[in-house]
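Okay, so here's the structure we're looking at.
Every protein chain except one is present and positioned as in the full complex.
Every chain is named by a letter (A and B) in the order it is written, and numbering of its residues begins at 1.
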Amino acid sequence: MSRGKLFKRALSIALTGAMALSVFTGCGGSDSSAGKNGELNIFVWTEYVPDSVIKKFEKETGIKVNVSTYSSNEDMLSKVKSESAGAYDIVQPSDYMVEQMISQNMLEKLDFDKLPNFSNIGDSYKNPDYDPGNVYSVPYLGGAGAIVVNTKKIDKDIKSYADLFDSSLEGKLVVLDDFRAVIGMTNKALGYDFNETDKDKLKKTEEKLKQLKKNVVLYDSDSPKSAIISGDCSAGMIWSAEVAMAMDENPDVEVVYPEEGPYLFFDNWCITKDSPNYDNAIKFINFMMDPDNMVLVLKEFPYLCANTKAIEEMGEEYSSNPAKNPPEDVIKKGSYVKNLDSDILDKYSEMWTKLKK
Amino acid sequence: MKKKRSKHEFRANTLPAMVTVGPMVLLLIFLVVAPLIFVAVMSFCQTDQYYNVVYKFTAENYSKLISPDYLKIYGQSILIALLTTIVCIIIGYPFAYIIARCKSKKKKLLYMLVIVPFWTNSLIRIYGWRTFLGSNGWLNSVLQNLHIIKEPVDFLYKTGTTVLGMVYCLIPFMILPLYTAIEKLDGSLLEASSDLGAKPYKTFLEVIIPLTSGGIFSGSIMVFIPCLGYFFVSNILGGGNTDMIGNLIERQFKSANNWPLGAALSIILIVVTLILVKIYQKLGGDMEDLGV
Partner (left out) sequence: MNNTKRMRKKMRNKALSVLFCVLVYLFLFLPISVIVANSFNATTSKPYMMWKGFTLDWYSKLFDNTLLLESFENTMIIAIVSTLLATVIGTLGAVGMYRYRFKGKGIINGLLYIPVVIPEIVIGIALLTLFSKVNIPRGMITLILAHVSFSVPFVIFNVRARLSGYDKSVEEASMDLGANRIVTFFEVTLPILAPGIGGGALLAFTLSIDDVIISYFVNGQTKTYPLKVMESIKSGVAPDVNALSTLILIGTIVLVTLTQSDILKRKGK
């Protein structure tokens, strides 16, 4: 940091007052309304895209990127809907949300002529059910709702989601702040489908959730590893990569994939309908599929990666770590969130309200 | 003649009134009244399968909100707000009394020291509590080093922690009106009371408290009502376990996507607020006191 730069920064803050006046008279010329100036507005999950990678993109292309973050698919959907069209150029919905946004005509088709790096994506990740033929989306990262255990603090041998409901775990768990994940997990613990729609079965799920309520002290989707690292919680159901990061900090922490088969998710790059910066957005997505850049991402956020070239570059240590790269048989047993009818979905959110009351 | 007078009236009263009060009235209409009316309208609307708002009448949102689950959340919110208010009075009253009756020159400094912490962003201060109270936090380390406890105690993510955070955020709104009320007390009155042989506690109960009740009432209103809406405190310190009305509203607008339901919840919150303010006025509270 040069002194001159520092001084300039200080000066610019001091001059804010003057700038304020110009906004006052010019009626907000600096308002970044819908990026007409070519600035890219991207809306991504918290703790998912490293700042260093964004800075690298800005440096290489000269395109400024404004990053906003969200904590759940529903957060994102709600905000994209309530903003005026084109407020965000790029979003990062999970599997089921891609499907939902396609059916609501909220996404723009991708121009694959401009996405040569798509060839780096593994074949098994292409052509997903939620977006046949990858018309609107390309896969980024994914993972599982894995069980995290601090073996030093928990004596019980935890093997399944059902074990998390054990009364010995009272007041010890952290789970994702995500209603589909938590209720789905409870369905699985009872031997039901992850996306159960049978109303009688859902009543049993509701009963079962009462047991969970006693055990959970923290709902956190953003950085659930924090509570594990700090010792405030000693077990739970969190993103697999968050378990991996907690394991790096604390050797007592272990990852467990539930016997019932885990909750799975895969997040994707999409461009919103009527994005005013379509070309820059495509450039960004292509940039994010470059193996070298994905390596930078994986070093910071070790999720299941669709970019096979990047996985190869990360080497054996990465691909053999079950938390960073969930094994194939785990993936096979897992289930994704599916879109439900609105009356069932209402039931799910009602159960969620009850859980959190 | 009449015309001339009305012209004068226009220049002397109507025109300046329009120029001075006009901008404020426009602001109130467009940024206060219109949005609230709109919320009221929306609370009677439906949603389609994708949770887009459909402008078609329904009372379903309200019938949903009187189910036992929601009632429990209201009860819980009111309980937390009440606890917060009581704790604020218990701590705030003696504190305000001591600094307001302090005769030294330091009085002003003592008063400023109450306000200084609030120049730092409130979220980061709440987060500071999380760091302080965590399993590896300062408090647990100190207690462990003093051998008072062996294993770290879980202070975080309890209802009590939420109350602590609320008290922390809102206590100046209790201390400041109390300070003003106590400062206005006439010292000679207190002397008279003790000269007449009243025991100190009797003077306190029968003279001081009634004379400063205005401060207690306005402080209570200013603590209780915001408490119902401070969703971030229960998010950060409560772990998302004890939802309050504020959390419910926030969720409807930010993630559950059910705006009409959130609007109905807001209307309920407005009604609760208005009832409390009415009670406050009935008790002889002055609306002016709520302004600062």
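By definition in this document, a contact is a pair of C-beta atoms (placed from the backbone, for glycine too) under 8 Å apart; a residue touches a chain by one contact, two chains touch by 3 or more.
No experiment lies behind these values; they were computed from the predicted model shown.
Set against the missing chain, the residues B:F155, B:Y168 or B:F217 yield one that touches it, B:Y168.
Which of A:N134, A:N215 or A:S230 touches the hidden chain is settled by the complete complex: it is A:S230. When you scan B:M24, B:L146 or B:L196 for touch with the missing chain, the hit is B:M24.
Remark: the residues of subunit A touching the chain excluded from display are 1, 5-6, 9, 12-13, 16-17, 19-20, 23-24, 27-28, 30-34, 41, 46-47, 66-69, 71, 82-84, 87-88, 222-223, 225-226, 229-230, 245, 249. Looking at subunit B, the residues touching the absent chain are 13-14, 16-17, 19-21, 23-25, 27-28, 31-36, 38-39, 42, 91, 94-95, 98-99, 108, 110, 112-114, 116-129, 131-132, 134, 136, 138, 168, 171, 221, 225-226, 228-232, 236, 246, 249-250, 253, 259, 262-263, 266, 269-270, 273, 277, 287-288, 290-292.
Keep this in mind: only the chains that are shown with their structure count from here on.
Considering their complex, residues 71-72, 74-75, 77-79, 81, 100, 104, 171, 177, 216-220, 230-232, 341-342, 349-350, 353-354, 356-357 of subunit A touch subunit B. The touching residues of subunit B, when paired with subunit A in their complex, are 49-52, 69-70, 72-73, 76, 134-137, 152, 154, 156-157, 239-243, 247-248, 253-258.
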